[in-house]
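Just one protein chain is left out here, and the rest sit where they should.
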Amino acid sequence: MAIATRTRKSPRRERLEAAVNYPIDWLEERSGLIGGIRYFLFRKVPGDTNWFHTLGSATLTAFLVQAVTGVILAMYYKPEPKTAYASIQHITNDVTLGWLVRGMHKWGASVFIILMFFHMARVFLFGAYKYPRELNWIIGVMLLVIGMLEGFTGYLLPWDQTAYWATIVGINLNGTAPFLGPYIAQFLRGGAEIGPDTLARFYSMHMLLIPGAIFALIGLHLYLVVRLGVSSPPWSKEAAGADWVEEQEVSTDGRRAGLTRPVPRNYVRGQRGDSA
Amino acid sequence: MSALDERRASFQRYKQDVKERGKPFYPYAMFHDTVMSLVVVCVIVGLACVWYLTSHEDPNRCQPKWSSCMLGPRYAEPADPGTTNFVPRPDWYFYFLFYLLRIFKWPDSVILGTVGIPTILLIIALVLPFIDTRRDRRLSRRPVAVIAAILVVISMGELTYKGAVAKEALASEVVAAVPSWAQREGFANNPKAVSGATVFAEAGCTACHTYLGTGGGNLGAPDLSAEGTKGKGVQGLTSYISDPSKFGNNVMPKFAAFANIPAKDAKGKNLGISELQALAIFLDASKGPK
Partner (left out) sequence: MEPEHRDQPHLPGPTVYPIGFAAGVATLLVGLVVSPTVIAPIGGAIAMPAPATAPAVPADVGEAAMPPPAPGERFARSRFLEGATLGLGGVIGGVVTVPVLGMALGPAFGKQGKHRVDLGSIDNFPQGDWEIAHFFLHPDEGEVTRRTAYIRYNGLLSGKPSFTIISNRCAHLGCPVQPNGPSFPDQTKNFGTGGGQEVTLIKMLPAGGFGCPCHGGQYDTEGNRTAGPPVRSLDRYEYAIDNGHLILGKTYSVAHVDGTGSTAVIHRYGLAGPGQHIDGWEQIFYPLQPPH
């Protein structure tokens, strides 16, 4: 008797579960979003993915930190040459936790760039840019380029000496491009000389244009990751899809225990609503 | 079977393998991702804290003093478009490009450093998957790719490091080295030579010449650390510096104007000679490091 009551849920608990599930079911019926999320989460990845495979999501995390801190910084920053420097000082020295949010944004930028390079190195060494993932590599290279552009446009915003002169050089670098260079430089400056228009232009690009493009490309990047799957480490003896595995002895000594062990076939995730 | 068919078959096998032997992304792989993301966020917050706590409202001060602003100041001085003493440097991840621009120091090659090499690198990165179409992903079977990766890492690291430590032979930086020059060359007791060394540092001589490791070495200008051993004498050096073109040197500028400025020692006391003479005395006293 006691065992039976323990396995059967109490009416109260059933009511509670129904109350929790109702909005989820409501959303699923009208949008199919929950199914999409479940597909994303419970899709299979090769059993031998490892820490190297976390660099991509770590880069995403760094970008999200940039997005969130950037939105808050924009609430205090004043993109005008006469006020920009003072507003940066105000954010750093006076605003509650302004130093932390600005510090996270400043250092998050470096971390984001480093992680992009690490992620790229991982994909290169794993040969993960090969068929059918060529397009995703190209999108990744584009993300690297506009990620560095994001760093370049953001570097001007504090309007201090390092910012100003690094931007002068950066703009003039573009100005030396053959044929179009002089026009590209004028476009970036918003005129013949660096001035208030330059700062507003860089602010707009840094805040809206480039982050929008990064978000869109990250969306595409992730879509292709989910669609094409993650590639196994090339040295793995259980590498998914590798026809060279047969040549070698498949490891049977149980070294791959724990999280990296292939999941047994009969493994079923506890599914909501089918407890009866 | 054509190469494309092979690749397609291989991808089908991959999908089959993942279906049969794979693990669900959540929570197995995602656990790793979450740990890594936590590390990333902690690193970012940690950097922000160290940066803030060791710096000061005043960009020229540190807090506490011993910290020497571990991660740099909170901000530099406000932008001054008319500055004559600022040394611009980019953010660290552009150091490689910055140093690349210093390598291409001939006017004809400027365009290579500014747009040429970055564009070539970008194109190589973009077409990589179409150049390397072999199916094998094992590093032992991809010697070219591995060597290329190692070379890229080494050269980027080298360029970034050199960009980080690159120093300009600017007056303010060079003047600080004068006492150590006096020490190493053994003319610390000769106030005229020390005064000449200060003129040497301030007048931008190190833009072209090198002296005990300081300076640019542009245009093949000679090292002057042991100039005094060449037997030119104070008089010969004075006339050479005031008009090098008389000695067949049309590259070095004339410094005759220094003959009109009285040389002073560190305390501002007049030494009774001109800065030009002080310069010559300094060079004559430079007999090489002891």
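We call the chains A and B, going by the order they appear; numbering starts again at 1 in every chain.
Assume a contact is a pair of C-beta atoms (placed from the backbone, for glycine too) under 8 Å apart; a residue touches a chain by one contact, two chains touch by 3 or more.
Worth saying up front: this structure is predicted, and the values here are computed from it rather than measured.
S.K.: Of B:A125, B:A203 or B:L237, which sits in contact with the chain we cannot see?
M.R.: The missing chain is touched by B:A203.
S.K.: Out of A:K44, A:K130, A:R189 or A:H221, which touches the unshown chain?
M.R.: Among A:K44, A:K130, A:R189 or A:H221, only A:R189 touches the chain that is not shown.
S.K.: Using the touch definition up top, pick the residue from B:L101, B:A149 or B:V234 that touches the left-out chain.
M.R.: B:L101
S.K.: At which residues does chain B meet the chain that is not included here?
M.R.: Chain B touches the missing chain through residues 78-88, 101-102, 104-111, 113-114, 168-171, 199, 202-205, 207-208, 216, 218-219, 251, 253-255, 257-258, 261.
S.K.: Can you list, in ascending order, the chain A residues touching the missing chain?
M.R.: Against the missing chain, chain A presents residues 81-82, 165, 168-169, 171-173, 175-176, 178-179, 181-187, 189-197.
FYI, only the chains that are shown with their structure count from here on.
S.K.: Hey, how far is the Cα centre of chain A from the one of chain B, in Å?
M.R.: Chain centroid spacing, chain A to chain B, equals 32 Å.
S.K.: Can you list the chain B residues touching chain A in their complex?
M.R.: 7, 10-11, 13-26, 28-33, 35-37, 39-41, 43-45, 47-49, 51-52, 57, 59, 71, 74-81, 83, 86, 88-94, 97, 101, 110-111, 114-115, 122, 125-126, 128-130, 132-139, 142, 145-146, 149, 153
S.K.: For the complex, give me every residue of chain A touching chain B.
M.R.: Interface residues on chain A, with respect to chain B: 40-47, 49-51, 53-55, 57-58, 61-62, 65, 81, 85, 88-89, 92-93, 99-100, 102-104, 106-108, 110-111, 113-115, 121, 124-134, 137-138, 141, 144-145, 148, 151-152, 155, 158-166, 168-170, 173-174, 176-178, 181, 194, 229-231, 234-235, 238-244, 259, 261-263, 265, 269.
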